[in-house]
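Encoded as structure tokens, the structure appears first; notes follow it.
The complex is shown incomplete by one protein chain, all other protein chains being positioned as in the whole.
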Amino acid sequence: MSSAQTFDFTTSLAGAHFPTPIFTASGCASSGKELAQFFDLTQVGAIVTKSVMNKPRHGRPTPRMAETPSGMLNSIGLQGPGIDYFLANDVPWLLERGARVVVSIAGETIDEYAVLARKVRAVSGISAIEVNISCPNVENRGMVFACESDTAARAIDGVRKIIGGEIPIIAKLTPDVTDITAIASSVVNAGADALALINTVLGMVINLDTMRPHLGGKTGGLSGPAIRPVAVRAIYQVHSAMPHVPILGMGGVASGRDALELVLAGASGISIGTASFGDPMALPRVQRELQSLLIARGFTSFKDAIGYAHRSETGGAQ
Amino acid sequence: MSSAQTFDFTTSLAGAHFPTPIFTASGCASSGKELAQFFDLTQVGAIVTKSVMNKPRHGRPTPRMAETPSGMLNSIGLQGPGIDYFLANDVPWLLERGARVVVSIAGETIDEYAVLARKVRAVSGISAIEVNISCPNVENRGMVFACESDTAARAIDGVRKIIGGEIPIIAKLTPDVTDITAIASSVVNAGADALALINTVLGMVINLDTMRPHLGGKTGGLSGPAIRPVAVRAIYQVHSAMPHVPILGMGGVASGRDALELVLAGASGISIGTASFGDPMALPRVQRELQSLLIARGFTSFKDAIGYAHRSETGGAQ
Amino acid sequence: MSTINKSATQITATILSNKRVGAYHQILLAIGDLAALCRPGNFVAIAVGGDSSKMILRRAFAISRITHGNASGGAMELIVAPHGSGSRWLCAQPEGSEIDIVAPLGKAFGIPTTPVNALLVGGGYGSAPLFGLAEVLKSRGCRVDMLLGASTGSKIYAPLEGKRSASTLKIYTEDGSMGEHGRVTAPISSLIASGAVDVIYSCGPMSMLRAISDLTSGTDVVHQCAVEESMACGIGICMTCVLPVKDESGSISMLRSCIDGPVMDASTVAWELVGKTPPAVNS
Partner (left out) sequence: MSTINKSATQITATILSNKRVGAYHQILLAIGDLAALCRPGNFVAIAVGGDSSKMILRRAFAISRITHGNASGGAMELIVAPHGSGSRWLCAQPEGSEIDIVAPLGKAFGIPTTPVNALLVGGGYGSAPLFGLAEVLKSRGCRVDMLLGASTGSKIYAPLEGKRSASTLKIYTEDGSMGEHGRVTAPISSLIASGAVDVIYSCGPMSMLRAISDLTSGTDVVHQCAVEESMACGIGICMTCVLPVKDESGSISMLRSCIDGPVMDASTVAWELVGKTPPAVNS
């Protein structure tokens, strides 16, 4: 039986290496700084920053959130300072302190993704780029890029042409599609080195006082434990279809046991999103709990557990 | 202000009339009998029976359920006695007692839907037929009928040819699609008189002891309050696209306030599924609560509240 | 209107006492008039976690014993193992708490109309319904022998109770920490062979029930077992709790253990198919 001292907790995503598999989730850690009061950012796998666009953006009107049973809806609308400010201020702050940084980008056009990738490429020290393609495509009736294989692939292809081979490209997909494995395979063919699964699930809450949609943006993204079974299913399906493509898993992870479910389903890394809202110390706690659970199950290395649920009934862990 | 005595609680779905808008959900009330100990079946809107297939079926291996945060997964696999036994035994039992019956059918082929419709047509007294097209199509790689506009429409078309115009055809859709309004409009074009929204959301739980998928059927359907925001969103989107098509809404309704959300989003009737597992008296309770909430908001008739969340900010309720 | 669960009601019951006994909690609930309707083998479905609980399903527990009595009516005893979050919540509820229950549910143990020699076999908390059953059987003039087994001594519930309610009591633990070293099924073959057993009543893990069924098959001994399958509703409406059961013709149906059980005639259960898909229905 391995112990916390000898256990190998490292992981990698398409060539990028991380001391632990626990990451923040984009949009749930702002630029990282805000969590520094609660834990040492260098002790977790990586900080995935809030999806940034080319220009500064105000985002959607308030109210921007509604709590739902074991979950919440958000409609932030990608508020942010724009990529130039972000790369000049927020990324250096994190890198100077020794944190690993995964930069998440979001665009409204295929071109904007390429522009963002070019700017990210100019900054050294970034571990990977997460391409959030779960945003509305203004050139195509506001249809979300990741909802169609074609537009999903074109957005990723634009990024690959600029930055491919330099740092891993992680394509972040929405679960709100008929066949997530089809979208996954088209973005992998277009040059994604890894996948981030899952973004929020589209939902709505009606305010019973106003009798109108509660959120300023009407619909919002559902996150938190409520959607964990959807995340596990998506990760399992995609890992089953493409076992060699690393997955950054997320969706409702609030404890070590939750993280373990996603890992066994096929995730090489785990992002913690909404759980940090309820517990600012969620990342180090989940990390500790996951390690104990893996050790208790006889694993000596984190990597051995990735996708374990797919192995035949007779195969052993050790 | 109206009172419980003068309040008009009746509703209708494409010509079928019901004294109240509260129904059971298919698969969450078996054949109705089992709930009769807990409340008077004639006092609710209708009993929607478990989806029945042409032949008797054993369903999926156990375990068939897993509780999840504010929800549950099920993988029953449409166990049932077959349509002949069902129509000869279960339906007469309900009709004799004066309950309104909505028969839910499910097929593995386009033909099976037509065969089922023919048998249902032969029995009088049934209020409506709910066509569950969220089942795997064995003729097309097990792809769920309701996942593609084309197969969804063909299944409904087969039913319409047999029974169209005699009793309302309610097409039940899965939310696991990229664009639910597209599927909705194709089944309406094919002859569906109303829509049932939503079926369960595909999910998975990994058992941390066996480290394998927990359910015998591996994946299962997520239901309960966890998915309510998804149901509200789907109903809102479809009602917005096709305001004249009545919707039987369902998904996570456990109280009057939940039901009201779905009604304001556009539902003409509400099915209560998983909530009956936790509370066998859920139907009469939700019905009572919904009525009080509507009266408290100044409505004198249930129908005035349907789709209210779509009206302009300045329009009033009364 | 229906004949299914015809005594079942939903009520709010007050916890009269909650005591740790070994690895379990003995919980006593005031249930008033409902007590008269509960039979050994029935179970209760309990809402857990309070008003803002993320646990949406009830938890099933065997009714261990019913005490009729004082002014406030009857009481129901449960023996609860703190297993996951729901049962742990229940075990943590203090005296005086109000609990939402539905009871009595399911089929009870069949009671012979003439006196017989009965062997009661319980595994872990499976002993729960056996004490109440023993009392009923004795009142009908039956001889009652009891075997209790568990992995370890702290999981043998109330051995002294067992002694009081049965003519003989033997205890088996797998680690030998109480009673005999070994499994509770060990002595059954020779008891059957010696003709000392007419009916076996069993309750415990599925593997124990199956092992006893193997021992009784081919003998004249009737075996009534209380099965335990994951239940979402407990009242027959969800089809999650099914078990493959053979009818006289040998054809198999997936019966709901909540309403066609939990007590079943063990000889009709297709044990080898539990957790599998039976062959397709031919019709």
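The first chain written gets the first letter, and so on, giving A, B and C; residue counts start at 1 in each chain.
In this section, contacts are C-beta pairs under 8 Å (C-beta built on N, C-alpha and C of every residue); 3 or more make two chains touch, one makes a residue touch a chain.
As the structure is a computational prediction, the values presented were derived from the model and not from experiment.
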Study note, to complete from the structure: Absent chain's touching partners (shown only) are A, B, C
Check your understanding: Looking at C:3, C:52 or C:139, which makes contact with the chain not pictured?
Key -> C:52
Point to revise | Contact residue for the chain not shown (choose from A:30, A:109, A:140 or A:240) | key: A:30
Study note, to complete from the structure: Residues of chain B touching the missing chain are 69-70, 225
**Study point:** chain C residues touching the omitted chain (full complex)
**Key:** 48-55, 85-86, 89
Review point. In the whole complex, what residues of chain A lie against the chain that is missing from view?
Key: 27-30, 33-38, 40-41, 50, 55-65, 67, 69-72, 74, 76, 79, 82, 97, 216, 224-225, 254, 274-281
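The definition used in the following text is that only the chains that are shown with their structure count from here on.
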Point to revise | Interchain centroid distance [CA atoms averaged], chain B/chain C, Å | key: 35
**Study point:** Between chain A and chain C, centroid-to-centroid distance (C-alpha), Å
**Key:** 46
Check your understanding: Do you know which chain B residues sit against two or more other chains?
Key -> 69-71, 224-225
Check your understanding: Can you list the chain C residues in contact with two or more other chains?
Key -> 54
